[in-house]
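I'd like to ask some things about the structure below.
A protein chain is absent from this complex, but the other protein chains hold their places.
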Amino acid sequence: MPYEALDFYDVDSLLTDEERMVRDMVRDFVDEEVIPKIEHACRDGVFPDEWRVALGEMGVLGAPLEGYDCPGLSYTAYGVICRELERGDSGLRSFASVQGSLAMYPIWDFGSEEQKQHYLPKMASGEWIGCFGLTEPDYGSNPGDMITKAEDMGDYYLLNGAKMWITNGTIAQLAVVWAKLDGVIRGFIVEKDDPGFSAPEMKGKHSLKASVTSELVFQDCKIPKDRILPGVKGLRGPFSCLNNARYGISWGAVGAAQACFDSAKDYALSRIQFTHPIASYQLVQNKLAWMLREITKAQLLAYHLGQKKDAGTWIPEHISLAKMNNVDIALEIAREARDIHGANGILDEYCIMRHMANLESVKTYEGTHDIHNLILGRHITGIQAFTREL
Amino acid sequence: MECTIIAETSGNSIHPITAQLVGAASSLGAVPTVVVPGGIGAEDAASIDGVSKVVSVVGDCFSTFDGGAWASAISPQCSGVVIAGATSIGREVASRVAAKKGIPIIQDATGLASGITITRPIYSGKAVETSTVSGDCVITLRANAFDAAGSGGSASVNVVDQSADVSIAVKEAISKASERLDVSEADIIISGGRGIGQKENFSHLDEVADLIGAAVGASRAVVDEWGMPHSMQVGQTGKTVTPSLYIAVGISGAIQHLAGMRSSKYIVAINKDPDAPIFGVADYGIVATWEEAVPALKSALAAL
Partner (left out) sequence: MTIAVLLKQVPDTTAKISVNGGRVDENAVSKWSFSPYDEYALEAALQLKESAGGDLVAITAGPARCEKLLRDAAAVGADTLVHVSAENINDLDSTQVQNLLAAAVQKSGASVIFCGKQAADTNAGSTGPGVAELIGASCVTLVSEVSSDGSEYTATRPSSAGHEKVAVSAPCVFALDKGITEMRRPNVRGIMMAKKKPIETWSVDDLGIDIGATGVSIDSHSPPAEKPPGQKFEGAESVSTVVGKLRDEANVI
C-alpha cells in the first residue's frame, strides 16, 4: 500500500507552498531511498553514506539557518523535514538533527566569522559531518557538573575528558565539544585529526541501529586557539542547541507515529481472523481511533510550536511539553501498533518494532521524559525539583 | 454510416486486430473501407467479412515508421468515422489523422454502440467513461475487446500510390536487450514461491515470461532461502506491484506477500493446495501442481 499521510485535521494545509514542496521532496526521498534500505541498514548497523549525500544535495541540512550557504527555511519547514525523515527512521532524523541543530547551529550562532565561513558551507552541503559532545558517562541529565575540561596552554587549548552517546561521532569530521575552561562551560570545535582525539563507535545497541553512536575521548588533546566558540559561556550554549533539536524531535516523533499508524491500519484491514478482517473488531478499532486522536493532537502541537518558533514567541518550556508529549504518544502508538500486528509485528518485514525500539532512545535523549516534566514543574510552581540536599 | 478502418499490419501480414476493427464497425451497421498502410496484407484484409473495399496505399514512406508521413499518405483515403487499433502505431497515426482533419479522437475504446456511444476505461481502469460523438471522428479500439469479423469476404482492392515526406531517419538499430523487465515496471508478472521446489525451476517461469513480456518475481521465502535477487521480491519488504496480470506459482499467499500484490488488476494462482490463502485473492485459481500447470500455461500462451 502506498503511504497516505494521516492528516485528519488538514494541518498541512496551513503550511506555505514552499513548506509543502519541501515536504514532498523529503517524503519522496524517504519513500524511494530510505524505506527500501532501512531494514538492511539496521541489520548491518550502518548509516548509509548515500543518505548523507542526498540530504546535502536536497539542501535541508541546517534548515532554518540563513547565510553561509545554509537553506534559510522556516522553523516550520525544519519541523516538517524532521517529521518526514523520522517517518523513515529515527536514526536518519537524528543524523539531520545533530548536523543542523547541534553542530551547525552553535557555529552559526556562537562562532567567529572565520569559523562560520570555514565550516558552515561544508556542513550544509553534507561534505562535512558534525557531532555534539555534551553528555558524559557520568553526567547525562546533569550536564552542568561535567568533568571534561580545557586548559589554556598559551598558544593552544588542552582538552581532557570523555563524552558518551554521541550521534555521528565516529563518522564526523568535527565535534562541537562542551568543556569547562576555568570552571566555565565553553564550546570548542575539535577536528577528527586533532592529536589526542578519538571517537570509538559504541556497539550492541537495540535501538537507532542505523545511526552511528560513539564515545569521544580526549587525552591531552591539543586544540588551536581559534577553535573556541567566542560567542557564548555557560550552559546557555548547549541548551540553545538542544532547544532547536528538541523542537525538531517534537515533529519527528509524529512521523514515526504516522508510519506505525499507517502500517497498523493496512495490516488490520488485510489480516483475517475468525473469517473477518481484524479491523472489523471493536477492540482494534478502539486502538486505531486512539492513535488517530493522539496523532492529530501531536500534529497540532507541533504545528503551533513551529509558528511560535518562527514568530519568536516561544519559551523553552513550550518545547519541553511538545517533545515530551509527542515522543511519549509515538512510543505508545508503536506499542499498540505492534500489538495489532500480532506476532508479525516483531518481524522486520514491518516498520513497527524498529520504530518502537528507536523511540525508546528518543524518549531518553535530548532531555529525558522526566526531565521535561521537571522543567514544566519548575515553570508551573517556580520551584526547581531537579536536585535537593539529602 | 461512412466508416474507414486503418488496418494494422504485423511483419508481412495483416494483424488479427484488423478483423476485430471490422467486427466492431459491422456491429454499428457500417460496411467499412479498409485502408492498408503500405499495402501489406491487403488481400488478407479483403477477405474479412463485411468489408466494402480495401484501399492499399503504397509508397516509399511506409518503409520507416513516421506517423506524420503515414498519416499524410493515408489521410485522403479516410473519411467518415475512422477506426484504428489502439496499438502504438495505430494510436499515433490515428492522432495525426484526427488533427489533420480537425475532428476529435477517442482512444482505447472497449465498447461501441450506435449513436456513436463510446465506452473506454480511464484512470488506468479505475473508472469508465461513456461519451457520445456526433459527426466525423477517429476512434481507436483496444485489442481483443471486440469480436472479430469472420473471413470469406472478397472485397475489391484498390491500389493507391501515395507517399509523403519522411522526417525521421533511422540511424542505428539496437538489438533487443536480453535483460528482463523489473517487477516494478512490468504489466505482467509471473512469480514463484517455495512450492516450485528449487531455484533452478525458475527457468520454467522465465520461459513463460519471455512469451508474454512479463517480469519474474519471487516470494520472500525463496529470496531468503535460495538466494534469489532481492530486486525480484514482491511483498511487504520487497516491491509493491500493481500489474494488469499477476500469476503466482507455488506461492501460498502469506499476508506479507499479499501486501505486495493484492492490488494487481487480475491475479492467477497456481497451487496444488486447494486451501492455500492465495486463492482468496485470485480471480482465476488453478488447483494443480506447477509441474503440470506451467508447461500447459506455456503452450496455451504460445498458441494465442
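We just call them A and B in the order they show up, numbering each chain from 1.
Simple rule for what comes next: a residue touches a chain if its C-beta (ideal position, glycine included) is under 8 Å from a C-beta of that chain, and two chains touch if they have at least 3 such contacts.
None of the values given here were measured: they were computed from a predicted structure.
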Fill in: Full-complex contact with the absent chain, from B:T4, B:S26, B:Q77 or B:Q107
B:Q107
Worksheet entry | Residue among B:H15, B:R142, B:H204 or B:R220 touching the omitted chain | B:R142
Worksheet item: So which bits of chain A touch the chain we can't see?
Response: 2, 4, 17-18, 21-22, 24-25, 28-29, 54, 57-60, 63, 71-73
Response to the item:
The missing chain sits against chain B at residues 11, 66-68, 71, 88, 91-96, 98-100, 102-108, 110, 117, 121-137, 142, 144-145, 167-177, 185, 188, 212, 244-245, 265-266, 268, 274, 279-289, 292-293, 295-297, 300-301, 303-304
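Simple rule for what comes next: only the chains that are shown with their structure count from here on.
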Item to complete: Go ahead and note the Å separation of the Cα centroids belonging to chain A and chain B.
Response: 51
Item to complete: In the complex, go through chain A and note every residue touching chain B.
Response: 1-2, 39, 266-267, 270-272, 344, 348-350
Response to the item:
Contacts from chain B onto chain A in the complex sit at residues 220, 235-237, 240, 255-256, 258-259, 262-263, 280
